[in-house]
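In what follows, a single structure is set out as structure tokens and then discussed.
With one protein chain withheld, the remaining protein chains of the complex are depicted in position.
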Amino acid sequence: MAAAERLRRLVLLGPGLGWLGLFLVVPCVVVFAYSFFERGVYGGIDYVFTLDNYARAADALYLSIFLKSARIAALTTFAALLVGYPAAYLIATGPKHRQLPLLILVMLPFWSNYLIRTYAWIVLLNREGLINRALTGLGWIEQPLPLLYNDFAIVVGLLYGYLPFMVLALYSSISRLNPEMREASADLGAPAWRTFLRVTLPLTLPGIGAGSVFVFVLSIGNFITPDLLGGGRSVMVGNLIYDQFLTARDWPFGSSLAFLLIGVMLLLLFAQAWAVRRGQEARADA
Amino acid sequence: MPRTPVERRWLAGHLGLVYLFLYGPIVVLIVLSFNKSGLPTAWTGFSTEWYGRLAANPAILAAARNTLIVAVGSTLIATAIGTLLALGLETVRPGPVLEGLVFAPMVIPDIVLAIALLSFYALLNVSLGLHSIILSHAVFNIAFVCAVVRTRLKHFDKSIVEASIDLGAGEVTTFFRITLPVIFPGVLAGALLAFTLSVDEFIIAYFTSGAGRASTTFPMQIYAMIRFGVTPEINAVATIVLGVSFTLVLLSQRLNRDFVR
Partner (left out) sequence: MAKPASKGIIIGVVVVAAVIIALGIAFWPKPPAKIVISNWDGYMPADLLENFTKETGIEAEHAVHATNEEVMGKVTAGGGKGYDVLFVSGPFVEALANLGLIAELDQGKLPNLANLYPEAANLAYDPGNRRSVPYAWGTTGLCYRSDLVEGTPSSWNDLLRPADALKGKITMLATDRWLMAAGLKALGYSVNSTDAGQIAQAKDLLIEAKRSLLAYDDTTFYSKLVAGEASLVQAWDGWCNYGIAENPAIKFVVPTEGSDMWTDTMVVTAASENKDGAHAFIDYILRPEVHAWVAENILYKVPNQKAMERIDKALFETYPNMAMTPADLMRQEQLRDLGEAQKDYTRAVTEILAAQ
């Protein structure tokens, strides 16, 4: 029934692709086009074709900034997985009527405001802050620890900001699991860790993949946390592009950097999707 | 279910620590909202004067209301469209172009999207206001909802759907009675995620909003007020928002339990 199938696809894909096409592709194609022109003297665009922006982008400084951001984002993602998976697991396998409230309790802090929470972290992580005062008060340390205005603070801030998204993605995947499969594995004599490794984990790979993408992508583009918690001492990719568009008022160059970043990120995303698919297929064969 | 009580206790302990991590700074900001001193560096006494000042500050209240409208609006749109999109993508085998398109909103730096959208609206002479923010927020929210729902669909056994249609149920009935219950936790998770993203989003909101108070959102207002650091007044707003949300959650839990019973 080809016509019915076509209609079905139209209804399902139409609104989404239409929306994205109109409000994403068209505007971004225009900005992408800017990257092939020159910056006007006072900002704005000089419509003179050039590939200069891409040549400028091939610079060790920008590459090092990208690598540093990627490193911090990867650290944050890994931490989010470690912290988030057990939490999501417990919620998803718990009693059904508790799942929604527990999830909402995870999200609730994030309906206040990102900036306000970040400033609360400054109060906590300061040299004279609550954490240091508690640790010295308990006698566990002698000198206050440098917990703020460095990479540690940035990772903590990013982890704090994006952990709930990891939990949500994992929950969505884990709650799909069929408990009988786990029980079958146990009945066949497999110890808990092996059941987890060979049954649970592979089946929840889609959730792990999605959650990792969320945390990594959101972390790498964040510029407020490096500014406030990092004390402005590090430049991440988010700051870089923001600066090019707003401070340097160099839309063409900012655009070239941005679309190079988008290209790299899309490649990483494809790699991730491929890895998830491979992981699932391998388990399916096993 | 984790099999042994020991396992459950470890996991429960872990979850407790996670909540401690999540709510630690929240407790700090609630406490600071009662600080007499305007600076967070020293506690000079308990005072509720900042809550009083807040009640007399129409700008913050209007901004909070605006954010709610934007978040609810963009979440509704994004959840509906994103879910449909997810279903569609799992039916066809999307090539790299389609996958890239659906992931793109997450990957594009928000300043780029902000400027792109504003230039686009200006070109088309679209009037700016809360509605333009809703349209813009829906863009990235659709991508997130779609991604979350898709995780739920990965193991979906399509034969049930086919069976239902073979047995004569229409497409729409099948959707509501077969598909939706299965993907529902994913849809819910996606909606929660979209709402949370929208509530805190600043850059795109700033650029695509109209001028003036009628379309200033909460993050925009806070970001501008941060000039002087976070006064107890700002913490007071956050405390109230949290208090209201918490109450709503408790309420809905009560209602849900009665309703289900």
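Going by the order they are written in, the chains are A and B; count residues from 1 in each one.
Here is the rule we use: a contact is a pair of C-beta atoms (placed from the backbone, for glycine too) under 8 Å apart; a residue touches a chain by one contact, two chains touch by 3 or more.
These numbers come from a predicted model, not from an experiment.
> Tell me which residue among B:L17, B:A59 or B:V92 touches the hidden chain in the full complex.
In the full complex, the listed residue that touches the missing chain is B:A59.
> Tell me which residue among A:F37, A:Y89 or A:F245 touches the hidden chain in the full complex.
A:F245
> Could I get the residues of subunit A that touch the absent chain, sorted low to high?
So the residues of subunit A touching the unseen chain are 39-44, 61, 64-65, 68, 100, 126-128, 149, 227, 231-235, 239-240, 243-250, 253.
> To test your reading of the contact rule: which positions on subunit B touch the chain that is missing from view?
Missing-chain contacts on subunit B: residues 39-42, 59, 62, 65-66, 68-69, 72-73, 75-76, 115, 118-119, 121-122, 128, 176-177, 180-181, 184, 188, 191, 206-207, 210-214, 216, 220-221, 223-229, 252, 255-256, 259-260.
In this text, only the chains that are shown with their structure count from here on.
> Averaged over CA atoms, how far is the centre of subunit A from the centre of subunit B? Could you give it in whole Å?
About 15 Å separates the centre of subunit A from that of subunit B.
> What residues of subunit A sit close enough to touch subunit B in their complex?
8-9, 11-13, 15-17, 19-20, 23-28, 30-31, 83-84, 86-87, 89-91, 93, 97, 99-101, 103-117, 119-124, 128, 130, 160, 163-165, 168-169, 171-173, 175-176, 179, 186, 192, 203, 206-207, 209-210, 213-214, 217-218, 221, 237-238, 241-242, 245-246, 251, 254-255, 258, 261-262, 265-266, 269-270, 273, 280
> Help me check something: in the complex, which residues belonging to subunit B touch subunit A?
1-3, 7-8, 11-12, 14-15, 18-19, 21-26, 28-29, 32, 40-41, 80-82, 84-85, 87-89, 91-92, 96, 99-113, 115-117, 119-120, 135-136, 138-139, 142-144, 146-152, 154-155, 171, 185-186, 188-190, 192-193, 195-196, 199-200, 202, 218-219, 222-223, 226, 229-230, 234-235, 237-239, 241-242, 245-246, 249, 253, 256-257, 260
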